[in-house]
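For this depiction, one protein chain was excluded, whereas all remaining protein chains were kept in their positions.
Moving on to chain A:
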Amino acid sequence: MDSLLDLQFWPDWPLALDPLACFGLVLFLAVVLGEIASRLRLPRISAYVATGVVLSFGRELPLLAGLLPSAHLVFELAFALLLFELGQRIDLGWLRRNPWLLATSLAESLLAFVAVGALMLLFDQPPILALLIAALTASTGPAVVLGVSKDSAARGQVTDRLALLSALGSCYSFVVLGVAYAWQHGETTEPLAAVLHPLYLLLGSMLLGGMAAWAVLRILARIKPGDNSQTLAAIALIIIAVALAKTLDLSVVISLLFAGILSRSLDRQHRLQPMDFGLISRLALIVVFVATGALLQPAQFMAALPAAVGLLAARALAKGVGVFLFARPSGLSLRKASLLSIGLLPMSGAALLWVESTAAIWPELGAQLAAIVLTALLIMEFLAPPALQFALRRANETGDKP
């Protein structure tokens, strides 16, 4: 025996860390940065995105290479969980009691859609690209809304309206997108399909969501309220619903939002209300935003910057107009209407998934789409959470210390 190092039990050098260790390291980094952000009175999710961006610089490292392929699946599951949780905070009956909210929702989404689309045509983008970009950016990011409201323990009119508007906007966006993609794909040339496909997407996803909600409630009725098993059973059902939505070519976003919405509105005995995903939802937030940061790879950031900035400005303006148009009849003061407009700024991280699937089918269109949408998304992932937090604070709806 020459030296102690020759002994058999020592691990091989260099050390090979498996994805699990990477995940641990990333999680640790995200939590630490999150706490620093919180000390600086910034939203924690900004720090999670930053973690992801740091991570993306090291994507060539063998240490991280193992992690990224699994990121999509985890991202989608975590995103679905957040959608379900957001859905639980939404009361569709409110639209019946205050129809002006539906008007606000349609106005802010439609105006943003038209404004962005028109601007893209002005920038000489092909119509299909303009359509896709407009549909991807018209809605407000539900995960950011949920993440920041939870992070700052917000309650009140602006918080509730933001949740509702971001959920409705996501539904509109994803129906338009689903149809646009099917058309582009040339699968549906018959006029009948033009009518049936959006219906299939919307009603099918709602039906799936409804079934998931029904199953959640049936199971919860048999478990003691407040027991952790309730939460775990619900999570299991959420995962199954995601898998089914993908198999049936339905919208994961709409299905899970509706599962959340219906699980609450069908809950006549209010059994579900104490249900809190707690730490698991915190973990989901970390996963979603770290993954967003890591996967955001705007190829031509500088080249796309003017178009992206123009897009964001047009979008912000259009959403503001939509909110102000119906602020008074919907019972909102102009001050809170301006705060609500700021709160609507976040873009949906789900755009990332759409861009990637586009690139997989049509590489050229995907690249063009990626350039603008991902640049805009990257800007918004950093600007929007603090803006949203600011709006909720000024609305005096946050629970954190002033």
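Everything that follows uses one rule, which is that a residue touches a chain if its C-beta (ideal position, glycine included) is under 8 Å from a C-beta of that chain, and two chains touch if they have at least 3 such contacts; residues count from 1.
As a convention for this text, contacts and distances are computed from a predicted model.
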- Item | Name of the absent chain as recorded in UniProt (options "Sigma-70 family RNA polymerase sigma factor", "Sarcosine reductase complex component B subunit alpha", "ABC transporter permease" or "Putative glutamate--cysteine ligase 2") | "Putative glutamate--cysteine ligase 2"
- Quick one: say which of A:N98, A:Q184 or A:Q300 touches the chain that got left out. A:N98
- Task: Touching the absent chain in the whole complex: find that residue among A:S38, A:S56 or A:Q157.
- Result: A:Q157
- Task: Spell out, residue by residue, where the missing chain touches chain A.
- Result: 89, 91, 93-94, 97-98, 153, 155-157, 160, 225, 264, 269-271, 273-274, 330-333, 336, 396-397, 399
